[in-house]
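Left out: one protein chain. Kept in place: all the others.
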């Protein structure tokens, strides 16, 4: 993935921090989703078009481990990794790296394809499955 | 208004603060909008129903003055005041009071009724106008 | 816990939602933290005082499962449950219940006590451990 997709980079802004002086934990997941949106766009599936088409890929699970404090001004790089590709869902992993490549956090998200007409899960569209599968292969080398 | 509508109360949460140890300024406006949503619901126009009906009352202007720092744990009461009621728009004022009734901040918002079919402003629906007008009268005493 | 602590209640605000029309996933975790802050205050350990005293209980892990969509105007009750009480850390569970008691989501957070002088984990202060242990017993009781 690092060799095939532009990395998602951001810096910790004042609005990311809290009175304890470090990143407020849920803001990490906002940045993870930003990275996911950029990744989907690079794959050819920008979320804006998916929503226009009536498709919805809601998160059904998320988790994060916080390994080192993130502070105002820190420069962070997010590396996305396909962890699982199922019939109607897929799982992504996110490594958050500081400038010295120290891993500050790790997150994961599980996305399910929903049929908007009945709210039930449905099979991944074939073109999206192929794009994610290709990304998976590249990230595995 | 204070005598006719339940006041909107909230406490400053960790997620409202930033690394400077006080409220991050834009969070005040999130709380102002919460108060607006509660006020619209008390008026009989919950935003969820307006959106379902295809109505949209976007903000076209907002402003805020910050008079005293707000800190984690502070209890805040918001008093809403109708400041102007026009043909297709209305303006609300928000006083943010601390437990000792000190005014910590003031905000104002201007809302315009949009015709969803063409994105142009349109006249306020008569029942909404009447409800806001009644609220105005009561707040003026 | 439901019988011993005031439940944390909130309604889904416009700012909690996104263009897909439902709760943006990370906002659930903001509400979980609000519930945690209220719970700590009920236990006698408001976060504002802990921070003043130089104590810090950062989250080192969080996870959430999304079971049903949450929409603008939904009324939600959060039930907190002590899931684990260790030497230097504890884990809380959060059930998010809709008005009809349907569980819309579940979350969990792990908090570690940090020694501010060296950034290492340290034993839970005895009074905080006792308060959490009491809460645990009541929620199991």
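Going by the order they are written in, the chains are A, B and C; count residues from 1 in each one.
Quick note on the criterion: a contact is a pair of C-beta atoms (placed from the backbone, for glycine too) under 8 Å apart; a residue touches a chain by one contact, two chains touch by 3 or more.
Fair warning: this is a prediction, and the values are worked out from it, not measured in the lab.
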> So which of C:18, C:77, C:95 or C:115 would be touching the chain we can't see?
Replying inline: C:18
> Out of A:47, A:79 or A:108, which is the one that touches the chain we can't see?
Replying inline: A:47
>> Considering the whole complex, not just the chains shown, which residues of chain C touch the missing one?
In response: 14-15, 17-22, 24, 26, 71-72
> What is the set of chain A residues that contact the non-displayed chain in the whole complex?
Replying inline: 13-15, 30, 33-34, 37, 46-48, 51, 71-73
>> Under the stated touch rule, tell me which residues of chain B contact the chain that is not displayed.
In response: 19-20, 22, 25-27, 29-30, 33, 51, 56, 58-66, 69, 119
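To be clear about the criterion, only the chains that are shown with their structure count from here on.
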> What chain sits nearest the middle when you go by CA atom centres?
Replying inline: C
>> Looking only at residue numbers at the chain A/chain B interface, is the share used by both copies over half or under half? Answer same or different.
In response: same
> To lay chain A over its twin chain C by CA atoms, how big a turn is needed, in degrees to the nearest 5?
Replying inline: 180
> Any idea how many Å lie between the Cα centroids of chain B and chain C?
Replying inline: 28
>> Nearest whole angstrom, what separates the Cα centre of chain A from the Cα centre of chain B?
In response: 34
>> Can you list every residue of chain A that touches 2 or more other chains, as numbers and ranges?
In response: 19-20, 22, 26
